[in-house]
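Complex shown without one protein chain; remaining protein chains in place.
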Amino acid sequence: MGMLEPKSGQVGPKDKMSFLLRQMMRIRAFEEKVFELLARDILKGASHVYAGMEAVAVGAMAAIEERDYITSTHRGHGHCVARGGDLKLMLAELCGKETGYCRGRGGSMHIADVNAGNLGATGIVGGNLPVATGAALATKMQGKDSVTLCFFGDGASNEGSFHESLNMAGVWKLPVIYICENNLYGMSVSVERACSVEDIAVRCVGYNMDGVVVDGQHVLDMEATVAEAVERARAGKGPTLIEAKTYRYRGHSRSDPRAYRTKEEEKYWRDRDPIKLFRQLLEQEKVMTAEEMDAVEQEVDQEMAAAEEFALNQSEYPSPDALYDDVYAGWKEGKYGLERI
Amino acid sequence: MGMLEPKSGQVGPKDKMSFLLRQMMRIRAFEEKVFELLARDILKGASHVYAGMEAVAVGAMAAIEERDYITSTHRGHGHCVARGGDLKLMLAELCGKETGYCRGRGGSMHIADVNAGNLGATGIVGGNLPVATGAALATKMQGKDSVTLCFFGDGASNEGSFHESLNMAGVWKLPVIYICENNLYGMSVSVERACSVEDIAVRCVGYNMDGVVVDGQHVLDMEATVAEAVERARAGKGPTLIEAKTYRYRGHSRSDPRAYRTKEEEKYWRDRDPIKLFRQLLEQEKVMTAEEMDAVEQEVDQEMAAAEEFALNQSEYPSPDALYDDVYAGWKEGKYGLERI
Amino acid sequence: MAQKFYREAVRDALAEEMRRDASVFVMGEDVAIYGGAYSATKGLYEEFGGERVRDTAISEAAIAGAAVGAAMAGMRPVAEIMYFDFMTIAMDQFVNQGAKNRYMFGGKTKVPMVLRTEGGAGRCIAAQHSQSLEAWFTHVPGVFVVMPSTPHDAKGLLKASIRDDNPVLFIEHKMLYGNKGEVPDEDYIVPLGQAAIRREGKDLTIISYSRMALVAEEAGKILEGEGIDAEVIDLRSLQPLDMATILASVKKTGRVLLASEAAENTNFVCEIAMKINEHAFDYLDAPMARVCAANTPVPMAPTLEDACIPTAAKIVDKARKLVGKEL
Partner (left out) sequence: MAQKFYREAVRDALAEEMRRDASVFVMGEDVAIYGGAYSATKGLYEEFGGERVRDTAISEAAIAGAAVGAAMAGMRPVAEIMYFDFMTIAMDQFVNQGAKNRYMFGGKTKVPMVLRTEGGAGRCIAAQHSQSLEAWFTHVPGVFVVMPSTPHDAKGLLKASIRDDNPVLFIEHKMLYGNKGEVPDEDYIVPLGQAAIRREGKDLTIISYSRMALVAEEAGKILEGEGIDAEVIDLRSLQPLDMATILASVKKTGRVLLASEAAENTNFVCEIAMKINEHAFDYLDAPMARVCAANTPVPMAPTLEDACIPTAAKIVDKARKLVGKEL
């Protein structure tokens, strides 16, 4: 147990490569639209956009199956798309519409698709590490060979919930893969100033589990590295802590001037854009032509336009009368308090 | 930064050696008396006794000065004695008498002597790790060269507060020494079954700080190892995580049958009794004779007898009228609620 | 019907539900080999083994959060938080994730979990091991709060809680584990949200729960000797709350005395008083009175702990004033 080398992934069949590219493009298109709607104040609330980090979610998700679970974060749109999310239902949710994934109750920070194995986003940094650990415990006790992917940020790795969860998973050898999306910053505080270690993955040593640092901008390396951890987990060999080095292009919120980082740093990462890198690879390996990839992008743009039309113009806000729906399962609000349904 | 070798301590001047022996004997005498009073149901409440672990507190305390702070645990009698506690005031506190260190408000789990730099025991496992970290932050900001010793157990090292505290101290290079008293068990759960690592000190790697495992049964090694960490801390080189391997002789509570451990294991540790080991060393190194050491023990027994007389027979319970004292500083309970004093 | 200890009733409820339903399991600190700090899980490890009776590390946040995740993934965890006071460490997981996930996710998930804990004073173990914090949780939409006072109710309510599809905070009382009482031999539940009238009376209504409900009953007997006829209600579950029973009694007696072992300020009984004021104001013949713990941390010294916590004598005294029959 200890630090492992990341795996480097090889290009595979065209249809799969094209799918990975499409998924990254779908996230990018969604997030750029979200950012635009936020700027135009059409979107209410807070949205944390995933643009720049697409390869992490798409690569990781490519390594798991339908029967597996994921838990997400406040920056959860990318996870939801990569897990098979429908852009229509997602944008509707961000708009707080009844047609959204959570009927407009959750919004951006609580987007979930439990039936698809996405146990949901949380607005609490580090809030889902114990939840993911419990989901992995459940599948283990149920005798399934499912795994749970637990996404969280570099900042979350300083919460007590990180420590308690990894210790529990380490002791019980649970089939959970902790994927730390290290995008170098919390909100404004850099890893350097908030975190006592440079590579969060080294913390694996404290839990007797394997750890690995992977370049989060390379979707195929991401997939290969997660796949290896998934294999270990399914084989009963326990959890892994994977740290993906990545970057978020946008400020933390619409009002964030990004005073805590430099233009140079931003340029360095833009030059390592995960979509650009993947396009170069596919072209160079002659898997897809530029035209073919542009065509995918156009289809994605159309899908996004349709999603916008659906969420903004074809969807209604929830009725105020539905306020008390689903606070409890099997109970409803009555004259003096709760009553059985 | 990483794992260091423990220091081995050499015998020193007779008066100092005699003092260390006396301190360990005082703790032992106190704890044996406490256990007896618990068994006879004269002591109310819960008391967690330190017998078997004396060298840890006495050795550590020998490495610090008056200007330094300590934080203690639910098993805090040993820390209090070693920090210079008066057995009279301690036993009176355990009995809930007005003459006790905390006027009987705290009892065993909250014994404190703030004026002597003992920031107190806590009943919350892991509860004082952030507090100690804050005390170290304070002295650093005040420009003092004080250090803070933070005692906690192996079980506490699995609480989130451990992680958050060590990360904070690591980032800010605080003058705090985290001393994990690994006595192999939480309440009934062994380190093996609760903790993902065998040596808790290896967790230092996750906080970019030094860590060291020391034999907690050897008071001089304990002192030397802590002294080295204190030196680093005073020099601004930051925190250290020290793990002292030790053992508690008694069950966790008066009713604990100790079904979770073997008689052999208990014997193994009784054979490595810290007082016995130190007596052997002092005799062999011709620092003190058996007679001299017996004499110390007799003085301690007399001191303990006087403390018992004081706590049980010469001390009163607090008056019920004092119930509201000291809930707030500068405010008292009035007709409709709080009023300024 | 057999006589059982409160702690046995809890244990039997767990054992029976674990036999009934393979998705029910137990986890917590020292719940397996040790059988629980108050022996409420004794024997489960021997019967069900370490897979379904899990000793955990001392990690309250992970215990509560893992229960949330396991529940969302199809299990019915019964997790133990050894002392109510330690819920402070599990708050985010229980309150922000467990209580809200169903609602935030538009009703597309449920979180069928029970957090068992144990509260109350009486053992001289001071401020961090004697708290009664139920008022925090009745203030959190999405969770249930259950506080049994008898072995019968402990078993019946725990079984009901395990079968319910919502997160339940099940709060036992450290001074009740050694109490004995009648417990039916056959399978039964006590439905959530049904108060029990412990004694009928016409002069005043004493409303309480958990150990204080027993103290209130004791007070009722003393009052009877003085010719004061008190009706004593044991809420049993604070959320859902049985207002129908409360209002019927208040409309009969016109006088209300509320008793709780939690600190007075913002005590849960204030919610009951507010509701009585809203729904039965015209029936009140006197101001509602309360007997709660003092607004202090719970002190260790026996003299102070007694002064801090409600007793039968304090309830009797308030009751006399309430009916205008001071001695």
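In order of appearance the chains are A, B and C, and numbering begins at 1 in each one.
We take it that a residue touches a chain if its C-beta (ideal position, glycine included) is under 8 Å from a C-beta of that chain, and two chains touch if they have at least 3 such contacts.
From a predicted model like this one, the values you see are computed outputs, not experimental measurements.
**Student:** Can you work out which residue in C:52, C:76 or C:100 touches the chain that's missing from view?
**Tutor:** With C:52, C:76 or C:100 as choices, the missing chain is touched by C:100.
**Student:** Would you indicate which residue among C:10, C:127 or C:250 is in contact with the undisplayed chain?
**Tutor:** The missing chain is touched by C:127.
**Student:** Kindly state which of the options A:26, A:75 or A:105 is in contact with the chain not pictured.
**Tutor:** Of the candidates A:26, A:75 or A:105, A:105 is in touch with the missing chain.
**Student:** May I ask which residue of C:119, C:142 or C:201 touches the chain that does not appear here?
**Tutor:** Of all options in C:119, C:142 or C:201, contact with the hidden chain holds for C:142.
**Student:** Need a quick check: the contact residues on subunit A for the chain that isn't drawn.
**Tutor:** These residues touch the chain not displayed: 44-46, 96-98, 104-107, 109-110, 122-127, 155-156, 158-161, 186-189, 193-195, 256, 259-260, 317-320, 322-324, 327, 333, 337.
**Student:** Residues on subunit B that touch the omitted chain in the whole complex?
**Tutor:** The missing chain touches subunit B at positions 69, 71, 100-106, 110, 112-115, 119-120, 122-124, 127-139, 141-142, 160-161, 164-165, 167-168, 171-172, 325-331, 336-340.
**Student:** Spell out the interface residues on subunit C facing the chain that's missing from view.
**Tutor:** Per the touch rule, subunit C residues meeting the hidden chain are 85-86, 88-89, 91-92, 95-96, 99-100, 103-104, 126-128, 133, 135-136, 138-142, 239, 262-263, 265-271, 273-274, 277-278, 281, 284, 286-290, 294-297, 299.
In this section, only the chains that are shown with their structure count from here on.
**Student:** Measuring between Cα centroids, what's the chain most distant from subunit C?
**Tutor:** Between subunit C and the rest, the longest centre separation is with A.
**Student:** How many angstrom lie between the centres of subunit A and subunit C, each centre taken as the mean Cα position?
**Tutor:** So the centre of subunit A lies 39 Å away from the centre of subunit C.
**Student:** In whole angstrom, what separates the CA-based centres of subunit A and subunit B?
**Tutor:** Roughly 45 Å separates the two chain centres.
**Student:** If you average the CA atoms of subunit B and of subunit C, how many Å lie between those two points?
**Tutor:** Distance between chain centres: 35 Å.
**Student:** Mind pulling the subunit C residues that touch 2 or more other chains?
**Tutor:** Answer for subunit C, listing residues that touch two or more other chains: 56-57, 59, 61.
**Student:** Could you say which residues in subunit A touch two or more other chains, in rising order?
**Tutor:** Residues 160-161, 164, 167, 171.
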